[in-house]
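Data first, discussion second: the structure below is written as structure tokens.
Removed from the display is one protein chain of the complex; every other protein chain stays in position.
And then chain A:
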Amino acid sequence: MVKASATVDIVQKKLVYLYMCTYAPQKPDLAVLAINTLCKDCSDPNPMVRGLALRSMCNLRMPGIQEYIQQPVQNGLRDKASYVRRVAVLGCAKMHIQQGDMEVDGAIVNELYNLLRDPDPIVLVNCLRALEEILKTEGGVVINKPIAHHLLNRMADLDHWGQSEVLTILLRYKPRSEEEIFDILNILDSYLKSTHISVVMGATKLFLVLVKEFPHVQTDVLVRLKGPLLAACTSESREMCFAALCHVREILRSLPGHFSSHYKKFFCSYNDPHYIKNQKIDILCELVNDENVHSILEELRICCTDVSIQLAHTAIFAIGRIARTYSERCVKILAGLLEFKQEHITSAVIQTFRDLVWLCPQCVSSVCLALPGCEGNIQDNEGKHALIWLLGMHGEFITNAPYVLEEYVDNIKTETSPTVKMELLTSLVRLFLCRPAECQDILGRLIHYCIEEETNMAVRDRGLFYYRLLSSGVNEVLKILSGPKSDPSLGVLADRTEQPVNTWITDFNSLTPLYDKKYRESYSSILTKSELSFVSKHLVEDLHSPDDSEVSKETIDLFSLICGVSISPERFEKKWTSIATKLCLNIEWKQEAEPDLLQTSLHVLNIYTIAKSKAGTQPWKSYLYAQDSNRNMFLVELVLNTNPPVLQVTVKQDAENKDALTNFVTFLKSAVSTVLGLIK
């Protein structure tokens, strides 16, 4: 293979290099042989060959390659052909990553910063990418005012891929003045109208972030986004539609009526796949207002009879959501759906009714009118459960309620679900209270069955409970079972309040809105972790800030704690009891501060907790430990007194070292004060 690369046929060369790049990690000894040819190709007169050889050489992932590629990459950065420069710039990044934890090469970084002025737009973007990779540990490429403005001026030369990426990188730039912000907005204005939705979205995100402080400007930006985003929602590519729809939902979180006038765009098309239909139905629910409610409900009603059971359910539950505001119309439609006598439709409608009457007591009478006659069409447990609950709660308005329940009692032996049985018990007891004559016999039979024949312990216990309750007199039963029949206040909770735009800005134009909710929840827990690191960064910054006292500045420079130290609780206890010398001090504490926050912040600063009392215990205590770079071990006891709020700190050291101890104490003190400073 290696020999084959020394050919003039460029196609053959390309394929050989491709092959080598793929197999180099497995056969490094053979790949070394190719380096000679590659080096020679790097000075070929044809720029395409030079670029190809350089790229392939940097892609050889094997140890020891760095020494060979350094020189060709250096040369490549100064090559006449932009094609070679592009490859060389990314080559720098590849070289750096392969070196692993080696230090950042200052010369290369400087060279790359200079190449940002390269006439070729792709070289420019590649420089940004390479710097981003090389300086990852320092927080990526530095965007200061000259660079930011240089990038802004070059935007027009870039293709839309480059534009999107530069817009993302510009997010990091913080303009100094309001005037500068609006200058930038003016320069970038045309990108809000780009034909490429990715550029539009990138620009929108940058705009939203820049004008964080001006909510009305944010609204204006989102108004301008409407057109392009709606066009993407009807794009030929389904994946694009989906991404756009997810972002429409995100915007609706802050501006509920934003797309109301365009509601027809969100009607389901015949050949939309289900995931798009689901998104559209969810969006339609948010857009309802007095003018379009009729058409939207009509559209949703069509979906209710869809062949797909899944979609039908989504549509029915969506009508239920709209019913909280437009109850009368929706109940009429839902009641109409019961006529179809389809099992899955009936079950979903009944479940919707159950949720609805709990939130909107005014619907009770119309719901009760619709109920009779649907019991034969419910087969699944969820639906049965809902129907039985409704019959028990509002049985006094439904004439045939006792007889429906009787049917269930008669068939109880074939019933498999314990929750349905328990619901039946509760409902029948409730119904018994308002219509005793009709229910007495049925209830007796049911309780008898539950106690004598039922094998499920939970159901049996519930039966016994009601038996004893009933034998203690009707008044007792009334006292226990007469809870509220509805709770409209819950509706306020269920309806989402408008969130400020800033809550979702960071996720805008990222994958987060595209993941479904279940995943997002687990994802958000990761986010809280990153928030934590933000707190810690804040802490460290504060510790480093120049207005701290002279002493603490020095200590931080000299003093550092090792991360990842561990010690067993037994050893800790032994040490704690064996060391007599200790240093005690009191630090002022604020009443409203959470000791747990201190805990986590200290953890970030490499002071680890070994034991602590639960939050709220008086006095709160915790034991911590840390080790500095000179292997000095510190053991700490924190006791928090609430009245007056004082934090008692006791520090013990396993080998005496005065300096280290004072350093540690100053470190701890400033950490505590920063945590208190965070709470206002």
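Just so it is clear, contacts are C-beta pairs under 8 Å (C-beta built on N, C-alpha and C of every residue); 3 or more make two chains touch, one makes a residue touch a chain; residues count from 1.
Heads up, the rule we're going with is that contacts and distances are computed from a predicted model.
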Per UniProt record, name of the chain withheld from view ["DNA sliding clamp PCNA", "U6 snRNA-associated Sm-like protein LSm6", "MHD domain-containing protein" or "Chloride channel protein"]: "MHD domain-containing protein"
Full-complex contact with the absent chain, from A:Leu514, A:Ile587 or A:Val646: A:Leu514
Residue touching the undisplayed chain, where the options are A:Met20, A:Val211 or A:Ala243: A:Ala243
Contacting the left-out chain in the complete assembly, out of A:Ser43, A:Asn153 or A:Thr234: A:Thr234
Sole contact to the chain not displayed, among A:Met201, A:Ile378, A:Leu431 or A:Val459: A:Met201
Chain not shown, touching residues in chain A: 10-11, 14-15, 18, 22, 25, 48, 55, 59, 61, 83, 86-87, 90, 93-94, 122, 125-126, 129, 159-161, 164-165, 168, 193-198, 201-202, 227-228, 230-232, 234-240, 242-244, 262, 264-265, 267, 269-276, 278-279, 295, 302, 305-308, 310-311, 314, 339-342, 509-512, 514-516, 519
